[in-house]
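One protein chain is absent from this view; the other protein chains keep their places.
Right after this comes chain A.
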Amino acid sequence: MNESLLRELVPAVIGVLVRRGADFASAEDAVQEALIRALQSWPDDPPRDAKAWLVAAAWHKFLDAARAETARRGRELAMEVEPPTGPVPGTDDSLWLYFLCAHPSLSPGSAVALTLRAVGGLTTRQIATAYLVPEATMAQRISRAKRRITGLPLDQPGDLATVLRVLYLVFNEGYSGDIDLAAEAIRLTRQLAGSTDEPEVAGLLALMLLHHARRASRLGPGSRLVPLREQDRSRWDTGIIAEGVTILQAALARDQLGEYQAQAAIAALHADAPSTSETDWVQIVEWYDELLRLTDSPVVRLNRTVAVGEADGPQAGLTELSKVDPDLPRYTAVRAYLLERAGDLAPAAELYAEASHAATNAPERDHLTREAARVRQLLRP
């Protein structure tokens, strides 16, 4: 059994322990310990029934911890020590876990960590490594989050919007070390889409797939950022694009538009185009208008100006840009690009350089520095 199949069992095993009377925090700890043991021992000694093995191991861990706790307090163990007999129920336990782990009372960072552990079945060490945080810190972040949600009623439907936000954050982190967070986000969103038929869940899944399909072309040698207009589109994964488009179309047909569906629609129009010049920019602008109506987000307004610049020419883009808050991240980079397209090279070069100093990540910073250098070359007599 490979590691990802093992991880898929984690929510169900937590569910079994909770149904046997364990509280969520203790159950989750016990399953994490069983998971770590499985990762160590299964390669040499694979179990016949993986789920039953995990349930038994986790239940023992839970009882050990419960006994130690009651001994510490000098009380009797109230919990029945023998588990109920019979087969493990096969109900889908993941849905309430999504809502619990992304509960609105948690900060986004805590919700991300807890979701990756309890729903994603990652170990604390793997999560810590993925986010470049010491393991002890990540362990504390997770137990703190669990304390915060202790005692919350589990039978009410949670806030789907925060669940989707958490999954989006995991996807957008972009770091690909040993744990591929983007792939993990897709797996968790796909699993969620199997448990609920909300069109926005499908919209988010489509959005992720449509971006993921283009991943190989986004970075060149030496982690060099390759902008969309220069990407080698033959490297886009057409199978994943087709899947994303199919999922999106089914979601849009439900006629309950939301921001993820609208974002996915924009991504689909890019994915569908053979080149930047053959892209349906007019339709992309229309989708940005929908997205603005749904979110009223300043970042959407800024991205829309780029699309307007392609659809109606750089002057139209610059006119739209004058209505956008200049303090937004990437504002200067967008202005530099539109000015260059308009043939105003000297200020464009200056603004590319200025934008590179304001960049919040190294690939973008280096890209903007190269853009400044490129435009300055054009200015030489």
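To be clear about the criterion, contacts are C-beta pairs under 8 Å (C-beta built on N, C-alpha and C of every residue); 3 or more make two chains touch, one makes a residue touch a chain; residues count from 1.
What we mean here is this: contacts and distances are computed from a predicted model.
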By UniProt, of "Ion-translocating oxidoreductase complex subunit D", "histidine kinase", "Monosaccharide ABC transporter ATP-binding protein, CUT2 family" or "YCII-related domain-containing protein", the chain left out is "YCII-related domain-containing protein"
Consider the whole complex, including the chain that is not shown, and state which of A:S110, A:Q126 or A:T162 touches that chain. A:S110
For the chain left out of this view, which of A:A30, A:A58, A:M138 or A:A336 touches it? A:M138
Thinking of the whole complex, not just what is shown, which of A:S234, A:T360 or A:Q377 touches the missing chain? A:T360
Contact residue for the chain not shown (choose from A:K61, A:H103, A:R117 or A:H270): A:H270
Could you pull out which residues of chain A are in touch with the chain that's been left out? 107-110, 113, 131-134, 136-138, 140-142, 144, 171-175, 182, 207, 211-212, 215, 225, 228, 263, 266, 270, 303, 306, 359-365
